[in-house]
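With one protein chain withheld, the remaining protein chains of the complex are depicted in position.
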Amino acid sequence: MNIGFIGLGNMGSAIAGRLLKANHTVRVWNRSPANAQKLAAQGAQAAETPDEAFKGDAVFSMLGDDDALRAVLLDSGVLGRASGGALRVHINMATISVAFADELAARHAERGIAYISAPVLGRPDAAAAGKLNIVAAGPASALETVQPLLDVVGQKTWRFGEIASRANVVKLTMNFMLAAAIESMGEAAALATGYEIKAGDILELASQTLFPGPVYQGYGRLIAASAYEPAGFKARLGLKDVRLALAAAEAATTPMPLASQIRDTMLEALARGEGEKEFGVVLGRAAMRRAGR
Amino acid sequence: MNIGFIGLGNMGSAIAGRLLKANHTVRVWNRSPANAQKLAAQGAQAAETPDEAFKGDAVFSMLGDDDALRAVLLDSGVLGRASGGALRVHINMATISVAFADELAARHAERGIAYISAPVLGRPDAAAAGKLNIVAAGPASALETVQPLLDVVGQKTWRFGEIASRANVVKLTMNFMLAAAIESMGEAAALATGYEIKAGDILELASQTLFPGPVYQGYGRLIAASAYEPAGFKARLGLKDVRLALAAAEAATTPMPLASQIRDTMLEALARGEGEKEFGVVLGRAAMRRAGR
Amino acid sequence: MNIGFIGLGNMGSAIAGRLLKANHTVRVWNRSPANAQKLAAQGAQAAETPDEAFKGDAVFSMLGDDDALRAVLLDSGVLGRASGGALRVHINMATISVAFADELAARHAERGIAYISAPVLGRPDAAAAGKLNIVAAGPASALETVQPLLDVVGQKTWRFGEIASRANVVKLTMNFMLAAAIESMGEAAALATGYEIKAGDILELASQTLFPGPVYQGYGRLIAASAYEPAGFKARLGLKDVRLALAAAEAATTPMPLASQIRDTMLEALARGEGEKEFGVVLGRAAMRRAGR
Partner (left out) sequence: MNIGFIGLGNMGSAIAGRLLKANHTVRVWNRSPANAQKLAAQGAQAAETPDEAFKGDAVFSMLGDDDALRAVLLDSGVLGRASGGALRVHINMATISVAFADELAARHAERGIAYISAPVLGRPDAAAAGKLNIVAAGPASALETVQPLLDVVGQKTWRFGEIASRANVVKLTMNFMLAAAIESMGEAAALATGYEIKAGDILELASQTLFPGPVYQGYGRLIAASAYEPAGFKARLGLKDVRLALAAAEAATTPMPLASQIRDTMLEALARGEGEKEFGVVLGRAAMRRAGR
């Protein structure tokens, strides 16, 4: 297919690269052009403007947050100049707020363009290997049309109906559960180290018994090693996701006390200047730090 | 070996049965004698008194809480009448408080008996299959002596040094992490259902992607199904374990805010009369209940 | 002076009435005209449009929240059509967000109009008696000009510098402390009633010893009496103020865990359908309700 791709960070680049390997035509655009050049070397067409990228059979976008997407797509007039004749489906894979997803769905509908929210579970290496889990929602016929593209980058697409923002809600629940698991590891480690038991020993026990899988094992090791850097996922972005979950919950009159608590811990971390450090370690070692360890 | 066994609830009976099948001599005692009779039918010797059971190469105990063990072993004088000549090692598998484990270790040392804390991870069916994970601490030589017995019921023994109560600390960290995972599922489900997404759908997604393993899958399904009964693990016992974790943490000057929050939620649940219902569902549906769902 | 007044709820009407009694010329405007007619009967001029009211030596505004003020002043173009030639000072007494106060100050400055935030402490009867405490911030010269007007409605003006939004921050700290006092009364009452001690007895003791003054006494009596209605201050507005405090705190990277907890309790209350009931009783009886009392 003829595909546009906007936003070439680590994840965006990996997904775009995967689409290229599947022999699709991919026009790429990125705010800083260096990453677009890298994709061009893999066969992509480097678009001069976002308008050039925002057309075709389908456009993927993977920008950092609401503000970045709003700047590129709305404030600059890109969406306002687009139409269903030139672009059929926009697949937004970024983790954005539920309210903004609703706004985007409405604005795309006005232009005759189908809007799909399709945030992903997995890291860039999973994207490069086509092993992502994709959470998708939006108009069913549009989803059918782009499913072959999603199958190129994901091992499975989990559909959540026709209202695009539902996929964003689901993604926020996953990110929240991730943060909660980290908080629980951190408090468990704080208790253990209070009795001269190594954090790594109990986190290893947990990940080999009750909690198999990459989250407990991976973050458990990072926490035990105090691996604040490099930051695979920055603390300030972790706070952002918790904030989005709380905003979505508040709009549905839903208290999430553990999310509130994690938010407060992360605000304290940012006040300590830890915003650019690894989220999992900043959050995961907070309880130990409070206990003087 | 010549083994005594005190406390024949579901878990104790399964472990004792496993030891019988491995051709050990097992003298069993239980406060209500019916369960002892069942084991006798499998080849155990039913002891008339706890003193009769509390001797031999090793004694296992699996009683419900501090109070039950204190009543049977201390208040009745059983430990006071025992000695290292008649009993070498006491292996206590129950989840008891850290402070009581320290007291027991000291009192056993006075009588010349080695005291080992060996709480387990796993349910009775895992015990019957010899697949438990055993967390053990206590005098190294005594542990070596009884390791063959532990290997009969467990797939692996995780050792945490010579101070018996350390094993109890570790067990409490595991139970806390279990409760935290349930709380996180509950809040995630509350957020999701606020947008008409089924709790079961996001919990299934979680357990098939980020959080494989029996905890998220099993409790996820129970929560989605509102399976308050039968109570595999009662809410009031879940509160007890959180309370023990908080007490151990306080003795080590360690705040555990998530544990505090879970404790408060469980107190509310008990005030609602849910103490005898399934812990995972009582805790896991609390966030949904608060949101009016 | 020649004064405009926008927003004639209970508090706005009381303040405008006070200004009339002090022989000022007051042009009043309200979205629903009935309240403007009442003031006209007291000597006010009922303005046909908000533009008519938004001019003179000074304009007071007292609208319910950010949205109401944004609708009347910005979306309708009233501020855009105004200028420093026709209006010198706008004194906004409403409890609005810190971010919106900053935006308003900037937009007024563009039009050459001084913007003062002057939220008040006290109820309508205090306003009618000229006994309010006024928290004010904004350009010093403008504040000097309107101080005689503030002295008509307030017993004291507490100044917090030239940045108008600072007064809003201060107001939010006061409202937060009020909510915190109510939460503390509620939890104290929950503990007491757990021992068959009447809530009213300990709240009366508190207000006659450690905590004199109208807050503990007034809310203590309302809580003890379960006086959910009439709602002097509605629960949903109490939640709004806590939300504004949390938003202001987040913008300053400041965790406020007690505010987070109150917010969660109020979300639960709204989910229970208590949004229109008295804030102090909804919040103040939440802890008792959780304990089954």
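Quick notes on this structure:
Chains here go by letter, A, B and C, matching the order in which they are written, and residues are numbered from 1 within each.
Here is the rule we go by: a contact is a pair of C-beta atoms (placed from the backbone, for glycine too) under 8 Å apart; a residue touches a chain by one contact, two chains touch by 3 or more.
Every value quoted in this text rests on a predicted model; they were computed, and no experiment measured them.
Only one of C:A190, C:A231 or C:L270 touches the chain withheld from this view, namely C:A190. From the set C:A47, C:L69, C:L172 or C:A269, the residue in touch with the chain omitted from the display is C:L172, counting the whole complex.
Touch with the chain omitted from the figure is made, among C:A22, C:L121, C:V152 or C:L237, by C:L121. Counting the whole complex, the residues of subunit B in touch with the unshown chain are 243, 249-250, 253-257, 260-261, 263-265, 267-268, 270-271.
In the full complex, the hidden chain is touched by subunit A at residues 267-268, 271-273, 290-292. Contact between subunit C and the unshown chain involves residues 98, 121, 133, 135, 158, 160, 165-166, 169-170, 172-174, 176-178, 180-181, 183-185, 187-192, 194-197, 201-202, 205-206, 209-215, 245, 248-249, 251-259, 261, 287, 290-292.
As a convention for this text, only the chains that are shown with their structure count from here on.
Among the remaining chains, those touching subunit A as well as subunit B are C. Set against the C-alpha centre of subunit C, every other chain centre is closer than that of B.
Work out the mean CA point of subunit A and of subunit C, and you get 39 Å between them.
In subunit A, the positions touching at least two other chains are 249, 253-257, 261.
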